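The other protein chains are all here in position, but one chain of the complex has been omitted.
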Amino acid sequence: MTPKEMVVTLRDRYADEIETILERYPAEQKRSAVMPLIFMAQREEGYITGSAIDEIAELLDIASTQVVSIVGFYTLFYANPGGMHRIQICTDLPCALRGADEFAEQVCENLGVKLGETTDDGQFTVEAVMCLAACDKAPMFQVQNSSGLTYYECQSADDVNVLVKELRTSPDDLDETVSG
Amino acid sequence: MADQVTLKIDGDVVSVPAGTLIVDAAKSVSNDIPVFCYHPKLDPVGMCRMCLVEVGTPLRDRESGEPELDEHGDQKINWMPKLQTACTVPVSAGMRVRTATQQVTRARKDVVEFLLTSHPLDCPVCDKGGECPLQNLTMSHGSGESRYLFDEKIQLQKRVPLGELIFLDRERCIQCARCTRFQDELVGEPVIGFDKRGRALQIVTFSEPGFDSHFSGNTTDICPVGALTTADFRFGARPWEMQHTPSICPHCTVGCNTHLNTRRSGMVGGTVIKRVMPRQNEKVNEIWLCDKGRFGHHFAGSSDRLTVPLVRKDGRTIEQSWEHVLPLVAAKLAAADGEVAGIAGERLSNEDLFCFQTLVEGLGGRTMQWPGRMGGGDLVQQVGVGAGTDLAQLGAETVILVVASDLAEEAPLWWFKVRQAATKAGATLNKHPASLVVANARDTKLDRYANHIVRYSYGDEVQTVQALTHAISGDGAGIETGIDAQHNPLLSEVARAIEAAENMIIIYGSEGLDFSGSGALAQACANLLIASGHVGGVGNGLLPVWPSNNTQGAWDMGVRPAGMSVSEFTSGAKVVLLAGADPVGDGESLPEDAFVVISELFKTDTASRADVVLPAQAFVEREGSYTSGDRRVQRFYPALPALGDAMPDWNIFVRLTALLGLGTVPAGAGAVMRQIAADVPRYDGISYERLADVEEQWPHVGGRDSYYGGTAFENSAGLGLQTPTLAEMGHQVQPGNVEPPSVESGEFLVVPITLLYDRGSMLLRSKIMHQRLPEPYIELNVVDAERAGVGAGDRVALRVNGHDWEMATRVSTSPPEGVILFPRSLAGPLLPRTMVASLRKLES
Partner (left out) sequence: MSEFLLLRHRNIGEEGIAELDEYLRLGGFQAFRKVVTQMSPQQVIDLVKASGLRGRGGAGFPTGIKWSFLSDRFPRYVVANSDESEPGTFKDREIMERNPFQFLEGLMICAYASQAHVAYNYCRGEFWQLVDELQSKVIQLHDHGMLGDRIFGSEFSLQIHHHLGAGAYICGEESALLESIEGKLGQPRLKPPFPADRGLYQQPTVVNNTETLANVPLIIERGAEWYRSIGVEKSCGPKIMCLSGHAKNPGNYEVPLGTTFRELIFDLADGITGDKRLKAILPSGASAPILPATDVVLDTPLTYEDVSLVGSQLGSASIILLDETVDVSWAAMKTTRFFKHESCGKCTPCREGTYWMDRLLHRINNGQGDHEDANLLGEVAKQITGKCLCPLGDFSTSAVISGLELFHDDFTQHVRNGNGSTVELSE
């Protein structure tokens, strides 16, 4: 097999991190590193690209399809691009008992989207998710973006408005990131 | 039998080996417990839940360990509170199993109902309809009506290509994972897998090309619904409309047993092969087929087949009847005064080769095997692998040495079985794997499973094996070798393993070697086997990776390689008689003044040069037998009517023999086999009747319950017979002299390698395979590529023997430095052996 063409490889960028991850598992069990490597690769684009899948497969000496399966099975992994910030509101039973459904509706309304949708500027995706182990602090949500994953607890719709302002990258900044 | 366990299933007392699963134990007394995910060749996973049964074990007194009895003196049974999956629970002594209670019946109905909530129920248009486990089990266990709202069914894609060979119907998949487990456990190529989870679970592939595996077609056999179908057969026919004919795959030396499914086709206007299916032969192909065998059958039905005898007269070709043409040929042969050169292809059947040999011999002429590039057939007759050997079942007591062969490409089913032996994959888990030594100058797919990988330089094959012999016999035993194993830790280690092993098999090929080189390698391997005492028994001996399906048969029938070029061989011949051989197409020449007669399927280059062309029947139209590399003689049967006036090759030769007054015409192929049995050493006792013998095989496949083993066919047409080796017959076989080949030197060494999917005449005529056939290419080491200034994909001119050949380049770390890998039968010259060459990049 000829190695697939890759523009910038994960190996180029994250050589040290890859090594640290691989060190956690026995040498002959490299496959164990697939989830941490997907997390790492996903930080980049907010989802996992085809070339990242191939590269992870190659790093771990497994088939690309096996990496795809892992991405597909776990809900924190994304095979497709979404908003820059994924606002994921828990609407599971305990949170719902404390008003999470109405809260989610409010947030959606304020952002002008429906659950599962992304704002027109591509910055926010609002999603309903299952229990996040913060049931006593409902309504709550997590934000997943390039800096990782952050919990926000005991929230109101107003709190979210403030947060959205903070997170929203101004169009100028956006341009900069794109060109830079 | 040591560890038999007795239990009771419903009313039946069953005795089976310890470790047997309930489902298999029940099967042995014809109690067909329904299954979907379970497959006897795969590790049990217990996920479909179709096989639920009631299981109880005898209550035992805590202190004495004695079974407790009730007031009637019967054993007290501790019934498990939940139903158990029969496919995952091994039997135990005194176990009781109930498979027909209301609770069990109810559970089966429940599970079928659950499966049908997703299922499209499109049986009338489904390829699996008629042989579908889900359909059958729904009939026997399902409920009559649906409680599930039809409009709540999920709509999914119905025609998803997983590559160009296999289609997936997402709606029909029941997530049993048989296909993915087959690829993962048994093939080691997990190129299909599940995406998503829960109800959204779907089969996907992310390989390039899609579903990239030589074994993909098997998944369509074991898929218990119509979710996976082959592109070849999709909507081709309904299973019950087809005729079934047992056959043998003609593509490689393994000799997989097949079933040809045929049907009358309005479009073609005759009977055609709709599909090729595996036929169970556990010692050969179990219930599997590689994709070449399954999809590469279309050459036989190709529209460019020859149908009438042709005679060249004054530069023109005219059609002739057999009545005219045979006397003409006979007259030419009679007039040749023994100056007859016979060239016969390794693909012909034993009957053809025997009659060919008899004819030419009778005329006082000489014969040659074509291409005849591999040696050692005589050694295989002496120390070939012991009869009854099953490669997949070899265990820790065995060393398997594979040398100079890329087994995955050259003999896929052997690769499959050797891999199984080396990993103990699938249902054989928990046994101890055989130790595998792979010796080659480059990496091959088998390396991944090897305990030891021996890398030699091309040209050092023979020396390497000799070094091992040297190392095990210790005192040198008079062996000359350029490689000192004593000071080579790896070779010493291998030698120790060989000494310690109870059994040893050497699988040898001819990569990088010509006829004499591979002959020398065979001798070196035979010497090693003899020296280490590994000949003459099951699990021991020499296994040749012949380049063709019936090379061994050709050796046995006396049609042997000539060890010289065709022009040398035919020089001085007045008549050249060819059968199934195309030397001209491969760049060889025939004498200008010789009268050339050929029997063939197609108008090959040699046929175009011939004075008389005789149309031969393809194997699907006639009877015959092939002898595989493990010397198993196997019969095939006519599946299609004869095409035009075409005749079986053997029949052409016996008619000529009769016309020449050299013999009589036997009554049929079976009668030819009787002659073979009488004349050919070690074929005595072989007859068509005995080749048709079968004995019971495990697992039971091909019965009505296609859910158990899939749609592979039961073998009721014969398992074949292995000819004995001299070693098995008690002969003391002596080691022979070995002449290591001399190594050429030059800018590059060009090494011809074999690909499963080449552009040879058989695959080129199977359109479905076209996308899998590589464009002509050569493969270079990265270092050489850099030095020569060529990159992957660049076009180069390769100069061999004064000719330039244009090819694309692949670059990898597989070929050693200074070596160009040159796949056979893609384009360019047929290189009989390694040669030196130079390379020039072409501007694009």
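We just call them A and B in the order they show up, numbering each chain from 1.
In this section, a contact is a pair of C-beta atoms (placed from the backbone, for glycine too) under 8 Å apart; a residue touches a chain by one contact, two chains touch by 3 or more.
Just so it is clear, the model here is predicted, and its values are computed rather than measured.
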Full-complex contact with the absent chain, from B:82, B:316 or B:432: B:82
Contact partner of the left-out chain, one of A:96, A:111 or A:126: A:96
Of B:111, B:273 or B:379, the one touching the omitted chain in the full complex: B:111
Contact with the hidden chain (one of B:13, B:149 or B:667): B:149
For subunit B, residues in touch with the removed chain: 44-50, 52, 82-83, 88, 107, 110-111, 113-115, 117-118, 147-149, 152, 174-175, 177, 194, 196-201
Residues from subunit A at the interface with the omitted partner, ascending: 24-26, 29, 31-36, 38-39, 60, 62, 69-70, 73-77, 92-94, 96-98, 115-116, 128-136, 138, 142, 148-151
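One rule holds in what follows: only the chains that are shown with their structure count from here on.
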Intercentroid distance (Cα basis), subunit B paired with subunit A, Å: 47
Partner subunit B, residues of subunit A touching it in the complex: 1-2, 4, 53, 62-69, 72-73
Subunit A-touching residues of subunit B, taken from the complex the two chains share: 189-197, 204-208, 792, 810-812
